[in-house]
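Please see the structure below; I have some questions.
One chain of protein is taken out of this complex; the other chains stay put.
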Amino acid sequence: MPRGLLTILGSLALLGALVALPLGLVLVGLITFGDDVLFFVLAEVLILSGLLVVTMRDIIRCGLAMIVCFGALAGIYVIAGAPLVAAAQVLVYIGAISVLILFAIMLTQTKDAPAALVFQTQALAAAAAAVVLAIVIALTVGATDWGAAGERIHTATAQLAEVLFNQYVLPFEVVSVLLLAAVVGGVFLAKREEGGPS
Amino acid sequence: MSQSLDAYLVLSGILFAIGTFGFLARRNAISMLMSIELMLNAVNLAIVAFGAFIPKLATAGSVIALMVIAVAAAEATVGLAIVIAIYRNRKTPLVDEYDAMRR
Partner (left out) sequence: MTLAMLKPLLAATAEGGGTPTSGGMFDLLIPLIVALPLAGFLLTALIGRRLDRQAHWIPVGIVVVTWAISMLVVYAALTGQAPFGEHGYGVTLFDWIPAGSFNVEAGFFVDNLTACLLIVVTTIGMLVHIYSIGYMSHDPGYWRFFAYLNLFMFSMLLLVLANSWLVVFAGWELVGLSSYLLIGFWYRRRSAALASKKAFIVNRVGDVGFALGIMAIWVNTGPEHTLNIRDSIAQLVRQGDTNTIPLVIVALLIFAGAMGKSAQFPLHVWLPDAMEGPTPVSALIHAATMVNAGVYLVARSNPLFAAAPQALVVVAAIGIFTSILAASIAMTQTDIKRVLAYSTLSQLGYMFAALGAGAFTAAIFHLMTHGFFKGLLFLGSGSVIHAVHDEQDMRRMGGLARKIPHTYRTMLLGSLAIAGIPPLAGFFSKDEILGEAFKLGFTWVWIIGIVVAVMTAFYMFRLMGLTFWGDSRVDPHVEPKIHESPPVMTIPLWILAIPTVGLGAALALPLGDGRLLHWLEPVFEPAMVILHRTHEEYQLFGIDGALIGASVAVATIGMVAAWKLFGVNIAGLIRKRPEPETVRRLSARVPFLYRASLNKWWFDELNDLLFIRIGGRIAAAMWWFDREVIDGTVNGVGSATRLAGTRLSRVQTGRVQNYALGIALGLLVMAGSYLLLAGR
């Protein structure tokens, strides 16, 4: 073996170890020391990215922040013990809806978009409304006795599948029809006029 | 914290409020739709949280969440199609230009 190759391989291995080790340590530590920290981190990411979605000027960047937001949400689903929902979240939201939105942004871009105002005149009132809404929900949540169990319940996929295709098969089918209708409707609505300008 | 239902619900509420603000304050129609998606996700989080902590609703929570995701997808499709159609008509994605129903 030539000496150069060995050096490269060795350096790569060293780099990988340098990066992977602390990361692995952190992850192990996280997993060992509680979902709380993870939950906290993911919650922060969620809220931050959500704020970025609604406040950034450039729409494409908003879209990207939205993707981060969905990702964080998927993580939270995992912590909450609903892995299938998390998988669906990633597949549908990040994989399909976000892409759809980015396509739509691309199709409706105007030249003066960056220069124009980001917010409406009623933004202040909207902000106030949003704050109050959050407070009201927080208060309500705190004041209500949900009858919750102390531990999270992990939903096994096999269990979920059983319930979905036995008890909830009708909503399942209806949703499929809905999706079909949505697709057809969407195609029809966004269709160009016959012989019109593109 | 991750073991308390309230935390999830408060988080869901905050996300919902953020989505409301975006919906009411942004000028671009697509931004509004993105905010709607945020709101839907917030609701979804709440449903999953209920499924996680209330024994009776364990599987139901996940099922409903899946339905919501599917419906949200359908709604996003149609909504964006409408926005594109309007854009073709009005040449602008800004919703304060859409005031033909004005008095």
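Per-chain numbering from 1; labels A and B assigned in written order.
The rule we apply is simple: contacts are C-beta pairs under 8 Å (C-beta built on N, C-alpha and C of every residue); 3 or more make two chains touch, one makes a residue touch a chain.
Because the structure is predicted, anything quoted here is derived from the model rather than measured.
K.L.:
Out of A:Val37, A:Val78, A:Ala96 or A:Ala129, point to the residue that touches the absent chain in the complete complex.
P.N.:
Hidden-chain contact among the options goes to A:Ala129.
K.L.:
Just name the one of B:Thr20, B:Thr59, B:Thr77 or B:Thr92 that touches the chain not displayed here.
P.N.:
B:Thr20
K.L.:
Considering the whole complex, not just the chains shown, which residues of chain A touch the missing one?
P.N.:
Touching the chain left out of view, chain A contributes residues 120, 122, 125-126, 129, 132-133, 136, 139-140, 143.
K.L.:
Given the full complex, what residues of chain B touch the hidden partner chain?
P.N.:
20, 23-25, 32, 95-96, 98-103
The working rule: only the chains that are shown with their structure count from here on.
K.L.:
Which residues of chain B touch chain A in their complex?
P.N.:
1-22, 24-31, 33-35, 37-38, 41, 44-45, 48-55, 58-63, 65-67, 69-78, 80-85, 87-88, 91-94, 96
K.L.:
Name, in rising order, each residue of chain A that touches chain B in their complex.
P.N.:
Its residues touching chain B are 34-36, 38-40, 43, 46-47, 50-51, 53-54, 59, 62-63, 66, 69-70, 73, 76-77, 79-82, 84-85, 88-89, 92-93, 96-97, 100-101, 104-105, 107-110, 113, 116-120, 122-123, 125-127, 129-131, 133-134, 137-138, 141-142, 146-153, 155, 159-160, 163-164, 168, 171-172, 175, 178-179, 181-183, 185-190, 192.
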